[in-house]
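I'd like to ask you about the structure that follows.
With one protein chain held back, the other chains of the complex are shown just where they sit.
The chains carry the letters A, B and C, assigned in the order they are written, with residues numbered from 1 in each.
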């Protein structure tokens, strides 16, 4: 069934995913409805392979069924589902029609719908991470590392509360994103590898399987192993829901790291700050009415998508509750989970593109730094006073900064003028006095730490 | 651009909305991407109509532009947007290409993108309520009223904590949903009528409009009036966000009422309770492996959709914050709001269908009632004791019920056997004793109240 | 039972509410556990008053019970609750002990716990709005109006996407908060007035009441009227939950308006922008290590509280679902709702204090404006070009701004230099040319609109 993309209601389908053929092609096997059906057919075929391996069906059945899975179309399935209102039975019926009468009984043999659906979902979500999300996140990480290393020595004022605090380097600021993203990539990998399937029947007690298989848990393990999965340690009609919750938590917290980075970039692009900028294309329009505008709209977009998708984890948490051996109130809701991955994937691509061509302005960084360079030394001044024995150094310097703001004089000058503080000043070493004279040197170990973080991230993630 | 529906990622597009042509046709003008563009063209055309009315453009321009809006295709727009990365400017460019050079300058004249977009959104959401959501909710309400009135005398045990409490009637139970739904329909109507537009320019101060119009606020009022809207009392680049928040709150709380009703119905369908059932079609399959199953899956579905969509209001609340005269982090997120209305609309249709053919089983209702009929009189017994002067009636009856459960005797018998309580019993009037003998009569004013609630709902909502 | 405030776990109790005796005194009757018990005793006493009015109990009983409510202590109640594990029965027992045997039977006569609890909660939440929240919000509104009017002519650059857009005035920026807050105050008033009680018994069918009262709904109306309430149009064991949901929605969206204002203020306080500042006390410390810091921590605090409390509305929405005539899974959760009101109340007080002594810096506002004054005219230039017949004015000016940024020349100069555009320029009226020369005049109707919004808010809210 064809639909004009503009008749869709989901912004993913008509805007962020549907028209982006490159992204769509990569994600489709794991997130589209077609992909879902194909993955479920794969589970059905895998069952028959395991049955044949055990001599429970005639040789050749597995190959026949595997070949038949290619012949089942989503259109056939949809028509059958419309007739009988049961999507897994519809799938089974469609598949059975494509095989010989001899093969038919072995399809879906002893399975319940959610043996197929939950197992296929685990397979899809795991592959989705391995084939798309993690590789794309690694690409983003690579870009961030490159940028952080390039800017590791670029002086920038560090800001807390939106106020100038102490100097850092722009590369150091980026290294925080590098480190956090590395952590999340690892978390996503772990959660993806830990997704589980199940082949334990209608209420999880292997009721049907036990009739035919000596060790139905072994059959479950064998079948799942062929799909690269392990079984849920316990199951009802469904897999324990916590494995998926962990996975979605990894998605959401990864999204949070992206949103935080994007948020910083858009603030650094504020007119008054202007330390970075989104690259603009020649023909690009910034505003329908203000021809001069250059908005950080891609960064804004990433944060906006995060706002749209983050709260949806509440649904996943709510779906941890399922009455007795299961109620169906997690069925429709769970169908929306792939959207979260798509939103993240699209945001990763966008952010990578923007960060890889980020325009930085070291001149403005220095200009901004100099706005408060004189006050920045308040911290080292107070600590040096303390180190040289002043019993109430913080308070002394706090008053000095008030004086500096009133008089316009520098802190170092005021320090030397003060009868109370001069004696301490005189004990300062030349190197210590130098720091107070050159606040731009007061960046701690920003540059080395940047290198260290990037190196560690590369090693941990296998980035060359 | 065509897409196979099964290549979509949104369950709305591939399952709940896309393939439901009847629902889709009705909703599309208000929720699809095509509908969005058309509504924005309508705003652009309305501007020119107002300009012409004021003599600010040559006679005939409005008609020319109005005619041109039909010629702008979504495909044209998408191509232009891909080129310049600004969707409203792209719309304006497309529209300008369809008109004479003389008409061109009046298109989008003095407007900013969000004059168009927010105004069009208000128009769409309002119409969506008026043309689809409210009529469909009224249909559901009509079904519920009919059912409540039909079952107003059907004895059912009232349950609190899942435990038998006091008797009611099934119609009375339904009348709660009637009343609550009536309240929510009214709330949705109010919120929809209160959605606002804006024609106040890039930062809300009518900067450009002020250059050309004597009273730009009057122009705003006139333009919006033609769309059935009033202006936002203040605006920045965007309309005050609280009007939409109220609207979404109305959607979400309406959904909650539906989910609560669905939840009750599915519990009443539990095997052990079996007081109601979803109608089943002849060919329908209940389970892929348990051919005997008849699951309340439509009721489960409604609750599941509610779980999927309710938490999304958090995004709308988050979008109340927009920096200064606006940041764009509410842009992508706001595109997903129509999905909430679609999910609700689909659930309304589904619930109406199920409720209109609900299978009820008065026999099972009575059977269940009788399980605890003997204990149900504990409440009237205690109150009658109190009314006749027993100073600690609740405690006395509490002990009596423990005795009843131990001995298997009825409360009335134990009451008469008790030396302490018999004197009070003897003061009971015959009518009072009758109540204790006939617990099925102890339904209060369930039936009358049902009628009263239904009558009031019909009057309030204009249901004949 | 006394507890050291620092042994509490709730930041409200140990930090934001508990130690603020002034705030606590005003809120306590409506939000503390003691206040809850007292309001429930009030409902019990009101019942007896109504019974006496109807001649259903001896004259004087109501007065006796009313007097007795003062004698029930929370400590008595807690001890009884610990004994019998039922808080309403414990309350009844305690009250009964304080009255004569003759009066005892009339206490709680025909009521169920939630007749008392839901009615008392409606009374408390309504009073809370009327006595504290709305008055305090009006105080804040008054401060904002004063500030907006004072600054109505103070030039400020309007910002979208964090980028300079078009000029406004600082008062105009504030007037948006004035307008939105006025809307929310009205919404809160409406929702508070619409809270409902119930006196309909254990399953809402007036089962017990019907035994003794000719018209139990009339008794319900009479009782509630004495508390200033109307009855829930339908009820189960509990009031329809949507009335409270509307109230909490009003709280949360009000909080959103506060958070948005606070967010803007903290960004305007950024070092590079420095257009406003939080007033600092002489002894106040900005940072434990950076003696020079002056952080917008009160504004940050308001946003932080909003982040902490806004998502909690999800619980209220979840509590719309209650099985059959009620399950208790909304009991503990509902106890936390008053915290939301406390968090809002504390934030209102804080924001009012900060806004009433906000430090503004018109000099920095102008300095910032001038950063881009030359580009600001791009919008009027493009619209004037269009108005004078240029068929593609936006594109022409877009290119001109790129040229301006490259060459450093002004847009007006470039306009005159351009062979293509000069002819249009020559048609500009002197007034139109004046605008392009004086971008600081291009503030639309910012000042008048500010006055209009403030006047309307004052009228609507009865602020003198």
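Just so it is clear, contacts are C-beta pairs under 8 Å (C-beta built on N, C-alpha and C of every residue); 3 or more make two chains touch, one makes a residue touch a chain.
Quick caveat, the model's predicted, so the values are computed rather than measured.
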Option touching the unshown chain, where A:19, A:183, A:228 or A:410 are the choices: A:183
Of the candidates B:4, B:100, B:190 or B:372, the residue in contact with the absent chain is B:372
Hey, which chain B residues sit against the chain that's not shown? 157, 159-166, 266-267, 269-273, 285, 287-297, 300, 311, 314, 318, 368, 371-372, 375-376, 378-379, 382-383, 394, 397-398, 400-401, 404
Counting contacts across the full complex, list the positions on chain A that touch the omitted chain. 89, 92, 96, 101-102, 104-105, 109-110, 158-162, 165-169, 172-173, 175-176, 178-180, 182-184, 187, 201-212, 216-217, 233-237, 240-242, 245-246, 249, 252-253, 256-257, 259-260, 263-264, 267, 303, 310-311, 313-314, 317-318, 320-328, 379-380, 383-384, 386-387, 389-394, 432, 435, 442-446, 449, 453, 456
Residue list for chain C contacting the dropped chain reads 1-19, 24, 27-28, 31-34, 37, 74, 78, 83-86, 88-89, 92, 108, 110-113, 116, 201-202, 208, 266, 281, 283-290, 295, 297, 300-301, 303-305, 307-308, 311-312, 314-315, 318-319, 327-333, 335-336, 338-339, 342
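Everything that follows uses one rule, which is that only the chains that are shown with their structure count from here on.
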Fraction-based call for chain C against chain A, same above half, different below: same
Whole-Å distance, chain A centre to chain C centre, using C-alpha means? 34
Distance from the mean Cα position of chain C to that of chain B, given in whole angstrom: 24
Multi-chain contacts in chain B: which residues touch at least two other chains? 89, 92, 110, 201-202, 208, 303, 311, 314, 318, 327-328
